[in-house]
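Certain chains of the assembly are absent from this excerpt, and the rest are unmoved.
We call the chains A and B, going by the order they appear; numbering starts again at 1 in every chain.
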């Protein structure tokens, strides 16, 4: 075998008969009964314990991401549980699979945008950077991540609260400033209401906490996994999946003919 | 259509342009900046806010479930991320799919066992109930859930800490008593070390908090989802998936002949 083997290493956790270590901490002594679930998530992501201020900001991000009502992902989890009630974990998994570019990814995109802009022009002002960022997205005919919302306008109620919490804890810095400036610049350029939305605020707060944009989608997944379990527990007590299925099947099968037009091929 | 339609209802969350409601609470006013991630998980599961004592016990359960080192689920998440780095959510989903009967389900089984035993014999003593429970499992040739551990013996370090936290918060009641009695009875009957393990302790604490065994696997899924995201963030910085794959592929392909014996069919 000519390939050089590389070692397999991980610092996430290991065990001895008497002790369990997680991120170098003793699980029984240092974590259980001491950390809340959000702090534990922070420890898993960063390898470090949050201080009280980081804890409050990070927990605020996480709780914002948990519940969004009857989303496609929640419906998917419920329908999957209908088919496989013995595998609640697979129902959550199926739901998470739908957390793709349509509904997620904008917190990630916002964090990346803010990180890149300050990295490229560390001496600029938020207003200068915002002009460049909005012009760039416009030239590429892409929408600016983290601004605008179908329902929540002219203001996303989560944004103000997230920024307030960050300010209270000393984490309202240049990323928050830039995110706000981008929202204002975009409103001026596009001539319509484009408030910073929750994902824009979360992207900015991740940057303030020093969390890379590469981890931002992971934070969203953590939150949504909790929310999907919540939907499945409601489904156990008040099932709706069978009704959603039957209505869909009945209507889809009402007509002899397929949808107009063909699909593929020759 | 002769089928009676049933309504589709959910109390998980809903939105107006100005406000977002989760479990009847105002997300911006009542939740963000106020609740930690574990309290939010409790709210999603139960529809109620935990008090400070419930919060500490429930968060202790959750943080125990997050990280178990390089499990099959963690390896699965990493290998899936290698193939689909654009879909971190699918890598977590793939990992969760493996949380089945081999590694999970015992917290659920322990909670169910404890719930059923007290429901059937509310006036018994823990020792009496334990004798019946252990005899039942023995007769069915099934292992008793929540006791014994391959590595952590004679004591699981998480169990003592979880029971201590529960006692400090006034949640060490008859379910904890029964779980302990079952461990002692099983050790006497089987003549070997069978300490209450972490899943037994968690099952007992879920019962103490009034959370049904049907939700216990969901709590484990919440915890593990956070842990799998942690592994993927480590994988981003310190990848091991390609090495695991290449070693396996090389060794599996070293020999011309398939494993001895056939597989299926005629």
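Throughout what follows, a residue touches a chain if its C-beta (ideal position, glycine included) is under 8 Å from a C-beta of that chain, and two chains touch if they have at least 3 such contacts.
As the structure is a prediction and not an experimental result, all values here were calculated from the model.
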Checklist entry - Given 2 placed copies of the single sequence, how many copies form the entire complex? => result 4
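Here, only the chains that are shown with their structure count from here on.
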Checklist entry - How far, in degrees, do you have to turn chain A to put its CA atoms on top of chain B, rounded to the nearest 5? => result 180
Next on the checklist: I'd like the Å distance between the centres of chain A and chain B, where a centre is the mean of that chain's Cα atoms.
Outcome noted: 23
Checklist entry - What does chain B use to touch chain A in their complex? => result 1, 3, 5-20, 22-23, 27-29, 31-33, 35-41, 44-45, 55-56, 59-60, 62-64, 66-70, 74, 87-90, 92-94, 96-97, 99-100, 104, 151-153, 155, 157-158, 160-162, 164-165, 168, 214-215, 217-219, 221-223, 225-227, 229-234, 236, 238, 240, 243-244, 246-247, 250
